[in-house]
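A single protein chain has been omitted; all remaining protein chains appear in their positions.
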Amino acid sequence: MLLIECPWCGPRAETEFSYGGEAGITRPRDPDALSDAEWADYLFCRSNPRGNHRELWNHAHGCRRWFGVERDTVTYRISRSFELYPAAVPETDAALQSGPDNSNGGD
Amino acid sequence: MKRYSAFSLLRNALSHNRNWRPAWRSPAPKKSYDAIVVGGGGHGLATAYYLAKEHGISNVAVLEKGWIGGGNTGRNTTIVRSNYLWTEAALLYEKSMKLWEGLSQDLNYNVMFSQRGVYNLAHSLQDMRDIERRVNANRLNGIDAEVVSASELGKAIPYLNVSPDARYPILGASLQRRGGVARHDAVAWGFARAADALGVDIIEQCEVTGIEVKNGKAVGVLTTRGSIASDRIGVVVAGHASVLAKMAGLRLPIESHPLQAFVSEPIKPVLDTVVMSGAVHGYISQSDKGELVVGAGIDSYNGYGQRGSFPVIEHAMQAIIELFPIFSRVRMLRLWGGIVDVAPDACPILSKTPVEGLYFNCGWGTGGFKATPGSGWVFAHTMARDEAHELNAPFSLERFTTGALVDEHGAAAVAH
Partner (left out) sequence: MQAAQANRLREGGRIDRSRPLKFSLNGKAYTGFAGDTLASALIANGVGLVERSFKLRRPRGIFGSGAEEPNVIVQVGEGAEAQPGLPATRVELRDGLIAHTARGWPSVRFDIGAINDLFGRILGAGFYYKTFMYPRSWWKYYESAIRRSTGFGRAPAASDPDAYEHRNAHCDVLVAGGGPAGLMAALVAAKSGARVILADDGTEFGGSLLACGEDVAGAPAADWIAGIVAELGEQPDCVLLPRGAVLGYHDHDFLTIAERCDSGEPVERGLHPPVRERLWRIRAKRVILAQGGFERPLAFCNNDRPGVMLASAVSTYIHRYAVLPGRRAVVFTNNDSAYRTALDLAVAGAAVAAIVDSRPGGGGELAIRARDLGIPVLQGRVVCDVTGRHRVKGVSVAEWSGDSWENISKTAHFDCDLLAVSGGWSPAVHLHSQAGGQLDWSEAQLCFLPSRARQCHDSAGAGNGKQSLGDCLIDGLRAGTEAVAKLGLTPIAIEAPDAGSAREAPIEALWRVPAEKEADRCLKQFIDFQNDTTVADIRLAVREGYRNVEHVKRYTALGFGTDQGKLGNINGMAVLADVLGKTIPEVGTTTFRPVYTPVRFGTVAGESVGALYDPVRQTALHEWHEAVGAPMEVVGQWHRPWYFPRDGEDLHTAVARECLAVRNSVGAMDASTLGKIDARGPDVVKFLERIYTHNVGRMKVGRCAYGIMLGEDGMVMDDGVMARLGENHFYLTTTTGGAAGVLNWLESWLQTEWPELEVYLTSLTEHFSTIALAGPNSRNLLEKLGCDIPLDRESFPFLTVRAANLAGMPVQLFRVSFSGELAFEINIGSHLALQMWRKVMDAGREFDIIAYGTETMHVLRAEKGFIIVGQETDGSVTPVDLGMNWLLSKEKDFLGKRSLARPDCLREDRKQLVGLLSSDQRTVLPEGTQLIEQTACGVLETRPVPMCGHVTSSYFSPSLGHPIALALVAGGRARKGDNVFAALPGREPLPVEVVSPAFYDPKGERQNV
């Protein structure tokens, strides 16, 4: 059972959380401008890396906040948890904030 | 191939078993092949076998990074059934079922396919509606299926808790009598032996590290044992499909998750069928060795670690005791995990790709074992003819663009 650090509540057992999949998948601003293939990529395709993965977790049985986690999908080691939209935006999170419309992140 | 039989057992026993031949050779990889199958699991080996047997393409290499059958083939709960809801899926799995029914004889290797029946339990009125719908569809698709009442269940499965006082009382079930279980390792070995006998090179300890694409065409693979050329490459690597796709610059609608299972210590026969419950998330059978084989739910997070989280095991255990209170004192011996590749509609991808000559067979999620022969059969067709067989045409990558998904989540709500 993973030990996940909620940015607001601290480290808690995995059973308090629910998983939200890959982080950084931004909903296109103008879906109608997308081809079917581009829309399908946003809808279904995921980077699914073997290794470092930026992913979403929700502290469902706690503060109910969503946040980001960087976790290795092989060792399951978590290198950090981060707020998705911190008040002061660190450089490294800029991509999450203002990724292009059809950015699907990537690893 | 020297045939296996009771007679060959006797004859070899007389010579102290010194004259058995290897079930498959360990050849060094050649410079090039007519076709390469990446992944030596059941599906990959079956693909190679049917390429040789059905399409006469025997200059084939199966490249396996570890040992054959070491991935999900050797880690699943061995359930075989074909009672899927949608016609597209049902016909594909039924093709597989038909192949299962003659597989031991076809391969001359006893895969111990045991048609002891598969029950899918219903715990709510909506479950019963879904079961009626699926059973009716199965029958029209030529797949054996029946609806069983709770009282019939009580008689057919002696220790199943059919009490109306259960937390989630069992209202009935669907039954596919032709469903059952098989010996998972034997499936890989049997296909390997039969494919080898037809000339296929099975190359273990050979990891593919790159896929070479020139002008939009696949031309070969890079491996830990050198580069190997082929203009026909089928990738059948289950949980690692996304990793291989990336080598060819492709993105797949696939996510890899841990899926766990466990067995009990061997006990005397007590359960002679397969029982699955979507509502309480558990499924169970008893192996020929006497172990209760239990599948747990899928872990929520992406993972390539072949291990999951313990609460998932606890939940599966609670579900099993809910269904079979008498198993509370039986002891868990061993638990393990595999890596399942899950597609958005819980259906496989058996498809050509934007790269010419590169084919993907993945997305089987929690239920790929049952499809092993059928998957290999249609995928061999797809690789040999460069076009899908009508059975796997609905399972192309294009469906995610057009929206023509085959949503089997209802049938796959519980891992199997």
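Here are some notes:
Per-chain residue numbering starts at 1, and chain names A and B are given in the order in which the chains are listed.
Here is the rule we go by: contacts are C-beta pairs under 8 Å (C-beta built on N, C-alpha and C of every residue); 3 or more make two chains touch, one makes a residue touch a chain.
If you're wondering where the values come from, they're calculated on a predicted model, not measured in any experiment.
In the full complex, the chain left out of view touches A, B.
Checked against the hidden chain, the listed residues B:242, B:309, B:366 or B:396 yield one contact partner: B:309. Touching the chain that is not shown, out of B:1, B:156, B:229 or B:335: B:335 (per the contact rule at the top). One chain is missing from the display, and on subunit B it is touched by residues 4-6, 8-10, 13-14, 16-18, 20-26, 66-70, 74, 87, 90-91, 102, 104-105, 108-110, 112-115, 123-126, 129-137, 139-142, 159, 167-169, 183, 185-186, 189-190, 204, 264-270, 280, 286, 288-290, 305, 307, 309-310, 313-314, 317-318, 320-322, 325-336, 344, 399, 401-405, 407, 409-410. Panel shows subunit A; residues 1-3, 13, 18, 20, 23, 26-28, 30-32, 34, 36, 39-40, 43, 56, 58, 60, 64-66, 75-76, 78, 84-85 of it touch the chain omitted from the view.
Going forward, only the chains that are shown with their structure count from here on.
Chain centres here are Cα averages; for subunit A and subunit B they lie 31 Å apart.
Per the touch definition, subunit A reaches subunit B in the complex via residues 1-2, 14-15, 18-19, 21-22, 36-37, 40-41, 43-50, 53, 55, 71, 73-76, 104.
Interface of subunit B with subunit A (complex): residues 240, 242-243, 251-256, 300-305, 307, 309-311, 344, 400-403.
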